[in-house]
Every structure is written in C-alpha cells, then in structure tokens.
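Just dropping this structure here.
What you see is the complex with one protein chain gone and the rest in place.
Our next item is chain A:
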Amino acid sequence: TAAGAGQDVGRSCILVSIAGKNVMLDCGMHMGYNDDRRFPDFSYITQNGRLTDFLDCVIISHFHLDHCGALPYFSEMVGYDGPIYMTHPTKAICPILLEDYRKITVDKKGEINFFTSQMIKDCMKKVVAVHLHQTVQVDEELEIKAYYAGHVLGAAMFQIKVGCESVVYTGDYNMTPDRHLGAAWIDKCRPDLLITESTYATTIRDSKRCRERDFLKKVHETVERGGKVLIPVFALGRAQELCILLETFWERMNLKAPIYFSTGLTEKANHYYKLFITWTNQKIRKTFVQRNMFEFKHIKAFDRAFADNPGPMVVFATPGMLHAGQSLQIFKKWAGNEKNMVIMPGYCVQGTVGHKILSGQRKLEMEGRQILEVKMQVEYMSFSAHADAKGIMQLIRQAEPRNVLLVHGEAKKMEFLKQKIEQEFHVSCYMPANGETTTIFTNPSIPVDISLGLLKRETALGLLPDVKKPQLMHGTLMMKDNSFRLVSPEQALKELGLAEHQLRFTCRVHIQDPRKEHETVLRVYNHLKGQDYSVQHLPDGSIMVESILIQATAHSEDQGTKVLLVSWTYQDEELGSYLTSLLKKGLPPSTS
C-alpha cells in the first residue's frame, strides 16, 4: 500500500505486507503543503489497533525530509514503539534536519500541535543503526539488508526477506558516481518485487561533465558581470558536490569573488562528511589522509548582513525548494535585479516558490498579498542525484526482480517507464496511487530437508558420466508439525515404527521339455539373457532376473514336463508379470 509517494514526489511512505509481516518503508513529509496533507495518512495502515502491534518494523532509506520528515509525528504523536532501521549516517543527520524543520515550522511560522524537540529525541531512541550488507534479523523470519544507494550520504536501498520471498525498496538512488558519492549497487538478488523511485522516469540526462561545465559557465559569467548567484540547496547532499565543484574551479581560475554557505548546518554538515568518509566515493576515500575534500578554502560561512554587500558573490542557502528560511529571504532581496541569477540544482515539488519560478511564473504572491516581481535569471540544473530512466533500467537488470512497482514520480512519466519496463524485461509493472494497494502473488518453492542417505543413493544411482543429467528420484515426504523431511520409504516406515509388508507372487509355468532340469534352466537362461535387465545363473541351479527368482523342477507325474517356478515381490510386479507371460509362450527350439 502506498500511503504517500504514490504517483507523486514527496512524503514517501509505503507499506509492504510480505508473508504475514508488515514493514513500513520511509515516513516522509510533503514540502508543498502546510496542513494535514503534509504527512502521510497513517489510517491507511490500520484503522483500529496500535501501529506497534501491526507493524513489524519501519525502514528509513535516507535523511531527506520527504523520506523521514514525518517520523517523530508517526512514532510519538500517532504512536509507534517498534524498531526503526536506518544507516549510521542517516541516524546521525536525520535528527538535525528534523530539528531544523521543526524550528522553521514552529518558531518562525508559529504553528502549534507540531512535534517537539523532545519528541525527535525520543523518536531517535527507537532507531537501530545498520551496516551496509549486514543481514539484520528483525525477528526469526524477517530479515533486512542494506545496499549502497549513492543518493546522499548514508542513503541505502533495503532488501526485505521472509523465507524465500523478498522485496527490494530502493528509496532514492543514483546509478552514476558523482564528485562525492559512489554509484548505487545491488547484487542479483532476484526479489519477487522491486519498489523503485521514478523521479526521472522519462529523462535520460546528458553527461555529467557537460552539466558541470554549463553550471560553472553560468556562475562564472554572472560573477564576472558583478551579479550575485543564489543556489538554494539542502544542507547535506548536492550542496557538498557543488561546493567541491566550485572550490576546484575557483582554485584553478584564481577567482576572488566570495562564496558563502548559509550558516548553521554548514560546518556541521561538512564535519559529517569527514567522519563518514567511508560512505563517499573511492577517490575521496583514497586521498582523505593527504587532503580532506570537505575542508574548503574558498567557501566561508554566510552572515545575513552579507546579502546586502555590493559586488558579486555566490551563496549556497537552505532550503533547496525556496519554500522557507534563508534561501527564500535572500531570493526576495535579489529577485528584482536582472544581473543576478538563481540556480535551482534539484527537483522542486508543487506548491513551492522554486516550482513556481521554474514553471515560468515571474510575478509571485508572497505573504501579506505582496507581489514579488522576479527579474533575476532563473536556471534549472539537474544535479539532484536520482537515477534517470537508463539508471532505473540498469538497476532492474542488476537485481532481476519478478515484478516492479514504481513510486516517487509523476503519474504520466511513470506510465511511460512502466511500458518500457514491461517491454524490455517481460515483468509485471505496477504504479499504485496513494492509498491504493497492489497485491502480487508469488509462487515460492518449498524448502525441505532431504536425508543425505537418500540424496547420496539417488546421485549414486546416476553413475553415468553425465552428472548434469537430471535424475528421477523417489522418496517419502514426512510432514510433522512444521518440519518437512524427504526420506527413503524404508526410513519413513522405520521412523513411524511400521513394519514392511512383503507381498510375493509365485506362478508355476509348465514347459514340455524331456531334457534334464539343468538343461532346461540353461535354455531358459539363454532365452532371457541379452535383454535390458540383468540375468544371473546361480550355482544352485536357479536363475535370477534382477531380483526375480526362477527355478525348474521335474513334474512329479510327467518327466517330460518341467515346472518353472517364477517368484517375485510386489516391487518387481511389472517385470515378474512380463516374465511369466513370456515363459508361458514356451521356449524357442533348442539350438544345441
């Protein structure tokens, strides 16, 4: 069930029920709303009863607020006391962003009935941090495993597994390594269902290098003509990548215009990157002892007063969608001057100022009915680290899912991607709306225990050189309580304390043959040998065909008639019956 992020971007929240276990994936908020719609509708999950009883666990994919913003509301106000899983960096950074969000909402906008600082702290106490690739046993049947997602520091994809059924949830991910993070990676885990984001479902982005060059050119030009550049960003994520980009460019071009990073989170944010350097890309990890990429020389902390300074400057300010806070304040100040530029490096959800100016609106109604005219240049550069259509297809190829479900994207674009996926991979693809439930049937094979004796016997029977050739095997499946064991029929009888019942048949076949008994036997032997079955002439004068016994005696009254006794068990019924009828037809004339 999608409780959020169904055919939409923002407030990601998905409920997965797999083999009787209920897992909630992400707990995000929607940036575009300021009312109830800002949080997912948790009544989709369960109408009555406590969430703690219903949910086995909650998984948070990364620290962006559209994936974790509703967490304190969910755990402390709606009420959930079960485990919440996230990676270490997410656990470290998430509470800081939540607190920041709370401050903007409560302290600046004066909203009441919102979660408190204490609630954030209490919520974080329920969080269990996980390592990449660690298999976390949530309970005896449910296990989860995190994979590197490359979207932001600490972003992860999660595999949720119960028995042999499994789901992979990607969260947001990026399949191309950037200046500070590596590429998402997953093994061929063949989940029954892959739930993937589809933010850029239809875009195939041009090469990274081009976009970077373009970005630098625009910044450079604006600064050269004395303009100011505003780059609204989220404190952690793209900001660091763009900082690295500008820092190296400034160094190379020997530029003097100041670069600022809005205060508060900046230094802290960079510090997180330094301490969690193992989550960044190979190059940064390799060189960090000599030079830590997150120690910037040209980028300084921003002070509110700097916005009015004359001359060119570049400012990174939060938040990224221009919906509140410092970035919005600076935007208001600079919007009227056509020399200035605002560069939106990421996606903006509907309802935000960012979204409005990107869709071409140049007259904005602000609080208090004021109209703000936007004269500054507005540029959009897709730096946000989501997988594009190519990346999504690549991930599907890596994981080889049996079904795909699209979330975190716009309906129209999803429809396009859905068709593409169904065409190329021949798997079913779904795209539920909020509140809609998608049911996917799996057809799991059943693991049972096979006794080694039986397995060895069966493989030994196939003494053929071609071991790969499939073998037909027979056994008895014993089902007791919940244990399934495949054993040989003999062992099954023994374990049940039952005795085998021997069923034997004996037929007498009369044959006209005046010769001695042993000669008759020899004729029978010659008649039967050379067939598919093994025939032995035993020293005591009898013949064994496989395990069927044939004996010859002279008839008590008629010495010219010999009596052949054919005796077999039920297990040899087919052959025994066949031999009797064969012998009844008589023996071929003796050649000797």
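One rule holds in what follows: contacts are C-beta pairs under 8 Å (C-beta built on N, C-alpha and C of every residue); 3 or more make two chains touch, one makes a residue touch a chain; residues count from 1.
The rule is simple: contacts and distances are computed from a predicted model.
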### Task
Between "Serine/threonine-protein phosphatase with EF-hands", "Cytosolic Fe-S cluster assembly factor NUBP1", "Small ribosomal subunit protein mS29" or "Integrator complex subunit 9", choose the name on the UniProt record of the chain that's been left out.
"Integrator complex subunit 9"
## Note on the structure
Missing-chain contact among A:K256, A:R397 or A:R504 belongs to A:R504
#### Entry: Full-complex contact with the absent chain, from A:R50, A:R190, A:R213 or A:K268
A:K268
## Note on the structure
Per the touch rule stated above, chain A touches the missing chain via residues 88, 91-92, 129, 131-136, 145, 268, 271-272, 274-278, 288-289, 443-453, 455, 458-459, 461-462, 464, 467-481, 485-486, 489-490, 492-493, 496, 498-509, 570-571, 573-574, 577, 580-581, 584
